[in-house]
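Got a structure for you, questions after.
Heads up, one of the protein chains got dropped from this complex, but the rest are sitting where they should.
The first chain written gets the first letter, and so on, giving A and B; residue counts start at 1 in each chain.
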Amino acid sequence: MYTAGIDMGSRTVKVVIIDNDAAGAPSVKKTHLMFPGDVDGDAAADKAYDDALAAAGLRRDEVRAVFATGAGRKTVNFATDSVTEMSAGAKGVSYFFPSARTIVDVGAEEGRGVKTDGNGKAIDFAGNEKCAAGAGSFAEAMSRALQMTLTEFGEASLRSDKSIPMNAQCTVFAESEVVSLIHSATPKEDIAKAVLDAVASRVCAMVRRVGIDKDVVLIGGMVHNPGFVQALKSSMDVDEVKLPEIPEFVSALGCALLAAEARQ
Amino acid sequence: MSEQSNGANKPEFWRWQENVWADESRDWRAAKAITVGIDVGSVSSQCVIVADGELYAYNSMRTGNNSPDSAKNAFKGVTEKTGLTLNDVHMVVGTGYGRVNVPFSHKAITEIACHARGANYMGGNGVRTILDMGGQDCKAIHCDEKGKVTNFLMNDKCAAGTGRGMEVISDLMQIPIAELGPRSFDVDVEPEAVSSVCVVFAKSEALGLLKAGYTKNKVIAAYCQAMAERVVSLLERIGVEEGFFITGGIAKNPGVVKRIEKLLGIQAMNTKIDSQIAGALGAALFANTLVTKQGALAPIAF
Partner (left out) sequence: MIANYGYKDGSGEYYISIDTDRCISCAAGRACLTGCPKGMFENMTDDYDDEVVQVKQQFRRNLAYDCADCKPSGGHASLPCTTACTPGAIKHSW
């Protein structure tokens, strides 16, 4: 039996199709990531899903159930059901790390902490979806001010051992602060570290509301930013932050797994 | 989100006009007490001269990279206009975000107290509720008939509801900031407010609305409405009373002001004086009171 999960994020659409009959455990058949750009919400979900199906060599009627999650989950009109980002993330993480108890999810426009019971079920969460300061877009805006890509930005931050505090909390104000740091000839790597430390400390404060239990797993787009991972580790005061292999797809995978469970 | 506006050649749509004014009907040389108020804000700086307790001259200009220089330049602008020098001044009070960086001031007073005092002068003793939308903050103040603060809040954490938030949309739309207000009324139907409070998200939302077929004017209207709703929620925390006075740069944006008035059901008071100088005016008036009480202080040269 094939099931699929679709994660309609603020910037990207993620699709995962899984084969639930594979020997032992469900296995990932196909993942597909799309940046919708100019495509409208509804059309984007359709296109991403069809592209994933084509790549997997499947037809729509061969997939038994499709669950959707993410900010735009309601716009996925062909989904059988929709689940919250917390449930999807917790389920997806348990596939890779059954030992996970705290999930930190930092995407482009939101950051959240989820406490999970070890069976892939979310039991508590704290999040901030309404302010850009605690999410990836904060770092993205600052990297742009430094004329670096987010990846370069993260790598640069690893070369710094300074801790410059950022006064501004707001992304908009922080842009001016970064510009003035550039004017005062502060090395780019120190600015990058200051920015990622600031995001990490905000994310960390949020996660503390649900409590930090081991193991800690980070999901979402910021997984690709080693500077952020480092900043998060020191901010949370943990030795290790586990990173799944396909960080962007964890929630979509969780959806596909939940869809399979619902059909069994 | 769009690209950064760091380019030196890019037109700056968000710039306010700078101006200098002096009361030509009076001669400062005849005054017994001349006091100066300097308000170094994050975006604009003002210098106000008060002669015998009455507004005499002011200069309003863009704040530079350096607060002490902005304070000096603001003062120089008035001296050029009036011929008055620092040696003719009996006391200087600094206020605003850069108040501790006014090198020639005798005292620093918070912008909250100064705005209340300035608004009380400009709007009279009926002023009770003051909204100051500065470049990087938003203040809601309730005061008594003497202009003394009775309740206040200041939000400088978040750009929503600040002049900076307005500049962002001006830049995004590539429309001069002074045109935003009038344009926001040039729409077929009044749109719903942009739903995101966060300026970063509101910016993406605005782009989405353009893509969905909104005219620029309609997006601006939706943004002005969001700004008004945001500000009203801050005002409600301190309690809104008749005698509503708006200071700061946003007072010049009817697109936001009219929408605030509509939400509150109260008209903002009119003033002939540029409301952007309220803080500096209040500072100069505080200085005048101090001169009356304690006498003049020797100028601090810069």
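The rule we apply is simple: contacts are C-beta pairs under 8 Å (C-beta built on N, C-alpha and C of every residue); 3 or more make two chains touch, one makes a residue touch a chain.
What you are looking at is a predicted structure, and each value in this text was computed from that prediction instead of being measured.
Peer 1: Which of A:128, A:143, A:160 or A:251 sits in contact with the chain that's absent?
Peer 2: Touches the omitted chain: A:128.
Peer 1: For the full complex, which residue in B:152, B:223 or B:244 touches the chain that was left out?
Peer 2: From the options B:152, B:223 or B:244, the contact with the absent chain belongs to B:152.
Peer 1: Which listed residue (B:56, B:201 or B:245) would be found touching the missing chain in the intact complex?
Peer 2: Candidates B:56, B:201 or B:245; residue touching the omitted chain: B:201.
Peer 1: Could you please point out the subunit B residues that touch the chain left off the display?
Peer 2: Here the touching residues of subunit B are 109-110, 112-113, 148-158, 160, 196-198, 201, 233-234, 237-238, 286.
Peer 1: Going by the touch rule given at the top, which residues of subunit A touch the chain that is not shown?
Peer 2: Its contact residues with the unshown chain are 128-133, 169-170, 202, 205-206, 208-209.
Throughout what follows, only the chains that are shown with their structure count from here on.
Peer 1: If you average the Cα atoms of subunit A and of subunit B to get two centres, how far apart are those centres in Å?
Peer 2: So the centroids are 40 Å from each other.
Peer 1: Under the touch definition given earlier, write down the residues of subunit B that touch subunit A in their complex.
Peer 2: Of all residues in subunit B, those touching subunit A are 1, 3-4, 6, 65, 136, 157-159, 164-165, 168, 196-201, 204, 211.
Peer 1: What part of subunit A is in contact with subunit B in the complex they form?
Peer 2: The touching residues are 10, 38, 109, 130-132, 137, 140-141, 144-145, 169-173, 175, 179-180, 183.
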